[in-house]
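Each chain you see keeps its place in the complex, though not every chain is here.
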Amino acid sequence: MTDVHPPLPAVREVVARALAEDLGTLGDLTGSLIPVDVNVEARLVTREDGVLAGRLCAAETFAQVDPAVVLLWSADDGEDLEAGQALAAVEGPLASILIGERTALNLLCHLSGVASLTRRYVRAAAGKARIRDTRKTTPGLRALEKAAVRAGGGVNHRGSLADGILIKDNHLAGLSIETAVRRARLRWPGRSVQVECDTRAQLEEALAADADMVLLDNMSPADVAACVEHVAGRCLVEVSGGVTLDTAGAYADAGADLVSVGAITHSAPVLDIGLDLPRRD
Amino acid sequence: MTDVHPPLPAVREVVARALAEDLGTLGDLTGSLIPVDVNVEARLVTREDGVLAGRLCAAETFAQVDPAVVLLWSADDGEDLEAGQALAAVEGPLASILIGERTALNLLCHLSGVASLTRRYVRAAAGKARIRDTRKTTPGLRALEKAAVRAGGGVNHRGSLADGILIKDNHLAGLSIETAVRRARLRWPGRSVQVECDTRAQLEEALAADADMVLLDNMSPADVAACVEHVAGRCLVEVSGGVTLDTAGAYADAGADLVSVGAITHSAPVLDIGLDLPRRD
């Protein structure tokens, strides 16, 4: 168990829900047409380059469908994959394998898509800044998507609202930066406090309030570079707001410690992984 | 209640799960800094053109967080939106609104993303073919994503494995097309039977077996046109396999009744919708 995998209890719950959703009350109508005694050895194969994530989910899916299905993995979460590469052998009753196929692939393709896009951003940042996710995750899948981000080489922002203080523009309808940080220190001592800054003036306020981290939102790389110079190491600097693969490098070059990208969880296209069966002659 | 909305019970369950995930055991640390008596009138605003979906989800989110939050909607699922358009007014305690903000937006942005991409495919098909989704949905969100597809103007393929018969290549490791269709008629009378065909030979088999619908997989528009001509109305024709916005029109022109696009659910980027609060002066 490494830190690129989600907690097993979360995996179990997501898979149970996904299977319930896909089996309805009648189960697999089409699979019921297959003779019970047909066993096959299939393979999970990626059809494009990318990064694997979701191995525990795929394993759990087949385990919940039918313990007679056995998986032998040849890759693990976080590994670079090449198009055509086999990820696992899947042996067992054909009908059971087909029942689990779509659920396993939906999880594997989505999570590997998240990991793969994350890694592209990580490479764009060229080691100068870390790529960080957001809370803009798919409802119900946060534990899995956050693990996929780690598998891709990114780091995790808050896992929930309970998991760190981030004073954003919308909070400022209710209080000032200075008041917010002071209250945070009082009510939640020992937690790091981050302040979103849209302007240089807000950055000044955040620094004066002794924030642990600032989030420079919707600034150009040049503005970020100026802010980083001004911060001069007094706190961590994260940038956010419409960062793309094209601009991530520039933000990293600008000296930000962290580059926040919502798209790696909310808009990652799937990685195309399929289940290959031997052809009949 | 129109057919572009998901069933309410599914909405309630997804929202409860999403809130539990985002609140952890401590709730919103940052929101706790805001004075209890601050009330605001915020607005849900789309920042780009697209199609709305997920209104029931956003409404349910705020209802579960705090019944004192009131929403007044000015748009409904399925409507075309223009960048800058307000979707709803959100009035109530600022802290409660911020607790629900991310969950509501995660659902709204993702589902509107699905609806928006669906509509782009619908427009590409120019009324000559219907755009249909697949079972390649996000685990746990199928009911919501399938409704979003309908909101975008698409139609739904199977909702689950229990919901129609589709004989795919992987089933043919266990039995022939002819046997499969015959058994399907016997065991599941009254259900329409669709057969995936990768080749002209398989199409012949499917027609001979009197399938109700064929799924031409990974064929070029030209091959599809030839198949459609050959089928000559004997059954519905659906095409699938790597259809893109660029090629959807060609497949529709080729005479397919339905064009199946997995990407509208598994790879739709979010629609950028935000929550705007009045600025303090």
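A few notes on this one:
Should a chain be cited, it is by its letter among A and B, assigned in written order, with residues numbered from 1 in that chain.
Here is the rule we go by: a contact is a pair of C-beta atoms (placed from the backbone, for glycine too) under 8 Å apart; a residue touches a chain by one contact, two chains touch by 3 or more.
Everything numeric in this text was worked out from a predicted model, so none of it was measured.
The complete homomeric complex described by this structure file contains 6 copies, of which 2 appear in the displayed model.
The rule is simple: only the chains that are shown with their structure count from here on.
Work out the mean CA point of chain A and of chain B, and you get 21 Å between them.
On chain B, the positions that touch chain A within their shared complex are 14-15, 17-18, 21-35, 38, 40, 42, 94-95, 98-99, 101-103, 105-107, 109-110, 113, 135-143, 159-175, 179-180, 183-184, 187-188, 191, 263, 266-270, 275, 277-280.
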